[in-house]
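Structure first, then comments.
A single protein chain has been omitted from the complex, and every remaining protein chain is retained in its original position.
Let's turn to subunit A:
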Amino acid sequence: MNRKQFLTEVEQRLSPLPAEVRNELLSDLSQHFDYGLVNGKSESEIANELGNPEDIAREALDDPNAAWNASPPLRQGSFARNLFTFLGLLFLNLLISIPIMATLWVVWVSLTVVAVSFIAAPLLAVTDYALNSTFYPAKFFFSITLTGIGLLLLPGVRYLLLLMVKGTVRYWKWNQTTLRGAY
């Protein structure tokens, strides 16, 4: 393939590009031939080194962002889309997610308080005895029962905590990725 054939082929495939860009690339390639000839190479040798005209044209036509970058840029959406995503998340969070989450957390806190006070029940019974100096065995044994129930509640409370922390973190991350536009 000689210089003219090579350049013609690139030019034909570059028709979607603006004339200015197309001409710049073509003159770059044409100059490459000039220098190659000065350095004692033949036109077909130079064309061979340049590679496939089709590939060059494809490179040039590729979107400048999409062509070589491995990871897509974040925030691909338009400003308006980002704004609506933000507003949507804001309403979702304020009206639904935050109240529900808060309720769940309050429930968890009260469960924990119950478990802890059940466990501490004998202590309260002893305090009661110390203050009123009357000893009711029934009261004492009931408090021990409560300790047992409290101890049984404890693993459940712990399990719930893990579940809720995981859920909250995951929800928070989902918010972030949605905002960034990387689904």
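Rule of thumb we're sticking to: contacts are C-beta pairs under 8 Å (C-beta built on N, C-alpha and C of every residue); 3 or more make two chains touch, one makes a residue touch a chain; residues count from 1.
Please note the rule applied: contacts and distances are computed from a predicted model.
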Which of "Extracellular solute-binding protein", "Threonine synthase", "PadR family transcriptional regulator" or "Nitrogenase iron-iron protein delta chain" matches, in UniProt, the chain that is not displayed:
"PadR family transcriptional regulator"
Residues on subunit A that touch the omitted chain in the whole complex?
21, 24-25, 28-29, 31-32, 34-36, 38, 49-53, 55-56, 59-60, 62, 64, 67-68, 70
